[in-house]
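Only one protein chain is missing from this complex, and each of the others stays in its spot.
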Amino acid sequence: MNRYVKDLLLKLWCGISGIMVLSTLSFIIIYIFMKGFSSINLDFIIGAPKGVPIGSEGGIYPAIIGSVYLMIIACVFATVLAISTAVYLELYCKNEKLLKIMHLVIHCTAGIPSIILGMFGYTFLVLRLGLGRSLMAGGITLGIMIFPFIEIRVEKILNEMDKNIVYASYALGLPKSYTFLKLLLPIYKRDIISTVLLAGGFAIGAAAPIILTAAVMYAPVPRTVLAPVMALPYHLYILIGEGISVENAYGTAFVLIVLLLTMNILPILNSLSRGGE
Amino acid sequence: MYKIIEKIFSPIIRLLALCSVLILFLIIAFILKESLVIFKEVPILQFLLGRSWRPVSNTPTFSILPIILASMYVSVTAIVIALPIGIGCAMFISFFIGDVSREVLKSIINILAGIPSVVYGLIGLLVIVKYFEVRFSLVAGESVLAGGILLAIMILPYIINTCSESMIEIKKKYMATSDVLGVSKLYMISHLVLPAVSKAIIASTVLALGRAMGETMAVMMVIGNAPIMPKLLGKAQTIPSLIALEMGAAYVGSLHYHGLFAAGFVLMILLLLINIILYYIRRNISY
Partner (left out) sequence: MGIISIKNLSVSYGNIKILKNINMEINERKITAIIGPSGCGKSTLLKTINCMVEEETLSRVEGEILFKDNNIKEMTKEDIRKEIGLVFQNPTCFPFSIYKNMVYAQKYYGNTDKKKLKHMVEEKLKIAGLYDEVSNDLNKSALKLSGGQQQRLCIARALTVDPQVILLDEPCSALDVKNTKNIEEMLSKLSQDYTIIIVTHNLSQAKRIADYTAFILNGELVEYSDTETLFSNPKDKRTREYIEGIYG
């Protein structure tokens, strides 16, 4: 085969792949927006699900609120854990071996499938700790899911900083806590918030961890953290899986995607506003 | 004030860091503990290699070979579809378009990675499965192939990201030298870039395999969920979908319940292995 043909084939390969990915992408986004936009209205967003079977009519308000609550609990849980771990690994841990082991463990935690996390949440949080199917159990399970995502990114942020700035703070006789809280946190606040928002996006869209730990077909807006909740991804699954309403499933998917895109765009706005400073 | 904070800060940080590591072991321990019960009734080999999963019949059988095989079948199908497209697309965005459009494209691809799997499942069911039914006049379009195609779309962002990252590194490093030598861009791609990123390609494959094996919702919605030996155009069931579907109905403490945990344990071990391999491949990537 001469070089000309080879080059052409390579070009074709890249071009066709590029076009395939781009068209799939546009198809998915356009599909959801076209189908979804026509099936939502104000009542759908602010109303409770109605009809027999439930969800065939009415809205998804409790699911939106339930999802947001779940995400908040997950983010708080994961962020506290992730930042502490990242700070420990970057500022405290001086033992290379321990560092490597902890990185491997976090990496493995990141690779555990969400359904296994759901099982763990079910047997440990729901049954053993007696939380029941609840906002709390689901939130923590989702938190475990997004914890490695946040940890890895926060650690990278701290790892790429100028170490001399930290040492300069130490050289003033200031301890690590003060250096972190008053120097590093203010500097990297925006980056950390962006990371948490992205992770929150993953949490809000995940159905597998909450099937067993939190979500139910119908529940009002929860009043306590021990109440079961409705959640958008689970509601969507039920609507389509049980064949209740394709129309409302599109609407739910649309709302979910809009929520997610908002959370994806916020960090970008966040960094743009810094650029203008 | 800050002196008091300093006194409690370090112990809290250490404790939370310890907790975060313990989570993994807690997960492994609980899943293992709940699975052990089943092996008193069903020998491990029979559980792994038998062919029938009938947890609620009068003479229940617990064997997950078809389910393990289906998990792998659908994942491998997905990778076979996604890998060539992913590598091609990675080359496309690394070499054939400008910096600005690359950034735009990458952030769009990241959004694609963030779309929830139920939404993929919805599209899979209403587009791919329906197309199969109409085009091939199948009774039910739910199949391993449908799952594979859907999963391929879902893992594409991981492959594209991992590969293009490496390719751009290489490009930055060698483009100038390569230009000086007067070789064409395409010659450089096929003779320099592709061999150099082979490790990244392997890493992306392993990463994608992990994602595909663990995917629950999307696969569950398009694969038909029948625990039989998988065929490309037939229904099948994967371990995650088995758990998601049956766990809620399994009576806590029953053999069924423990059997599902054992299936989960098998999946977890597979994924831990995949991730440890991935960890070491990634550590060895350097240019």
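Chains: A and B, in written order; residue numbering restarts at 1 for each.
FYI, a residue touches a chain if its C-beta (ideal position, glycine included) is under 8 Å from a C-beta of that chain, and two chains touch if they have at least 3 such contacts.
Because the structure is a prediction, the values reported are computed rather than measured.
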Notebook entry, point to check: Of A:183, A:246 or A:261, which sits in contact with the chain we cannot see?
Noted result: A:183
Notebook entry, point to check: Looking at A:168, A:185 or A:269, which residue reaches the missing chain?
Noted result: A:168
Checklist line | Residue ranges of chain A at the interface with the undisplayed chain | finding: 94-96, 162, 164-165, 167-175, 178, 182-183, 186-187
Item checked: Missing-chain contacts mapped onto chain B -> 1-2
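We take it that only the chains that are shown with their structure count from here on.
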Item checked: Approximate Å spacing (C-alpha centroids) for the pair chain A, chain B -> 17
Notebook entry, point to check: Which residues of chain A touch chain B in their complex?
Noted result: 3, 6-7, 10-11, 13-18, 20-22, 24-25, 28, 31-32, 80-82, 84-85, 87-89, 92, 102-120, 122-124, 127-128, 144, 147, 151, 175-178, 180-181, 198, 201-202, 204-208, 211-212, 233-234, 236-237, 240-241, 246, 249-250, 253, 256-257, 260-261, 264, 268
Next item on the list: Write out the stretch or stretches of chain B touching chain A in their complex.
Entry: 2, 5-6, 9-10, 12-14, 16-17, 19-21, 23-24, 26-27, 30-31, 34, 84-89, 91-93, 95-96, 105, 107-112, 114-119, 121-123, 125-127, 153, 156, 160, 184, 186-187, 189-190, 210, 213-217, 221, 240, 243-244, 247-248, 252, 260-261, 264, 267-268, 271-272, 274-276, 278-279
